[in-house]
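The excerpt is restricted to a subset of chains, each kept in its original location.
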Amino acid sequence: MKKIEAIIRHFKLEDVKNALTERGVHGMTICEVRGFGRQKGHTEMYRGTEYAVDFVPKVKVEVVCSDANLALVIDTIMRAAQTGQIGDGKLFISDLSDVVRIRTGETGEDAL
Amino acid sequence: MVRALLLGACLVGSCLAWPAAARAQEEASSTPPSIEERLAAAEAKGEEAALAGHNAWMLTSAALVLFMTAPGLAMFYSGLVRKKNVLGVMMQCIFLMGLMTVLWGLYGYSLSFGGTRGSDGYSPYIGNTEFLGMQNVQRQLVVDKNADGTDAPRVDTPMEGVIPRFTHMLFQGMFFIITPALICGAFAERMKFSTMVVFMILWGTIIYCPLCHWVWDAGLLAFGPGLAGGALDFAGGTVVHISSGVSALVCALVMGKRLGFGSEPMPPHNLTYTVLGAGMLWVGWFGFNAGSELASDGLASSAFAVTHFSAAAGTLAWAGMEWILRGKPSVLGAASGAVAGLVCITPAAGFVQPLPAMAMGAAAGVVCFFACTKLKHTFGYDDSLDAFGVHGIGGTLGAILTGVFATREVADVALVSGGNPVGLIDGNPQLIVGQIVAVLVTVVFAAVVTFVLLKILDATMGLRVKRDEELQGLDLSQHGEEGYIFI
């Protein structure tokens, strides 16, 4: 099984979720993160003190899927999350050795 | 201030306006004063006391109305936007407190209240220059002569009815702040700050001041001399709520929707602020409505009471509608209902009895509920915070129901009823005509002028922030700040 961690823009979350569910992927976990990369942050100014805020708010979407589904998931997220401008984010793909569903104890792909 | 000296003198400030009385009193220590002297002193004391009492309530009311804008409205409105725009809304409120106050002091009060019907230089269309730069409002030194020919200087504070004109100016000036601030609800989360500033200067000058003069300075729409007999508007149904509500709708239409409106969720980011703000508005509104009596008397108490009852009924009605139609009463519904009830009773506060006030509040709760849910969705405009749905609709409803429920049992005999029937329930169908005419004039005037202003500003400065700025949020793009940094 594979885990795809996608760092995406906030306002693309709805699209990504819908695209994934349309293609039959019905599980994901998201988390608020802040990213540092090519995309510039912004500066804030409080009574004459300037702060450079280098970290940009992003959403991390984690999707676990079977190896077979990997390409589909990657492709789906890519399409839904793309704007073409710096800061669209990245996908990190890794292997999982197992998945367990807490409720039932099912493991492996059955657990998804 | 100076305490010890103060004891040596007589009775601070106001007492000085009555030097004869003061002297009479001082001499009292040597020879017993004559009846004549004592009477003069009692008269002076009565004047001082009446001024003190009325002024106490009116200064409090002025403070309460400012309290409505910030923290009240700032909290109510800012809770309803997304987190990234929270400061944008608050900035509009606090900046308008500065901006409108300066304009009011320089010329706004004069354009609104300058001139007295019947005297030279009065126009029913717009105030004159009587109070420009606070002249004839501010204090001035007057040098009387004592009986023995010596100078008796005193400082005089011009009066307006039973209160210093300063107090009247302050109280009315707070309305000049909150009215434009209400409009901000319509274009929240997308308007360019610089354009908003220019718009509000123009809106206040070209729309608010004339309207205020028409209704409250014996002008075009005033009860009595106004069109079709004029309209009763105790605390600002037309001047404040209809004018701002209608302009809000025009803003929403001309500016267009927020990016993502309808597709992205845009829930209120902090409903706790909205409820707390609603509580503050409720409290402040007592100053707004009961203060509009411009005195501390029985009618002020009556206006306070009906304001309270209408707000209460509005709360129950809106939340009740939700409970019936959707199975759950919401706290946003309760808060919105309170505000709707307050808006609706505003024009009627000095003219109606408690039970009709409850009916008005309930009606406002139901009608505004539909305006903010069905109506808005049907027509699809993006009045972000429902400035039109609550203030435009609620104000109109209130203005018309004033024509129904106003009664000589409540209204001031000298100024309004003369003991004759006033509203429909008194048996007088005429008032409703005047009310409807005033509503129509206000709607058309506010809508047309706002539309023209916006079109000009759109062509020159641009109304909306850039797409990227809107996505980033107004806090960062317009002001370079973040509302909450909770890390």
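Just so it is clear, A and B label the chains in written order, and each chain counts residues from 1 on its own.
By our rule, a contact is a pair of C-beta atoms (placed from the backbone, for glycine too) under 8 Å apart; a residue touches a chain by one contact, two chains touch by 3 or more.
It should be emphasised that the depicted structure is a prediction, and the values quoted were computed from it without experimental measurement.
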item: Formula for the entire assembly, written in the chain labels shown; value: A x3, B x3
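Definition applied: only the chains that are shown with their structure count from here on.
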item: CA centroid of chain A to CA centroid of chain B, Å; value: 49
item: Chain A residues touching chain B - in the complex, by the definition given at the top; value: 11, 14, 42-46
item: Touching residues (chain side chain B, partner chain A) in the complex; value: 260, 263-265, 471-472, 476, 480-482
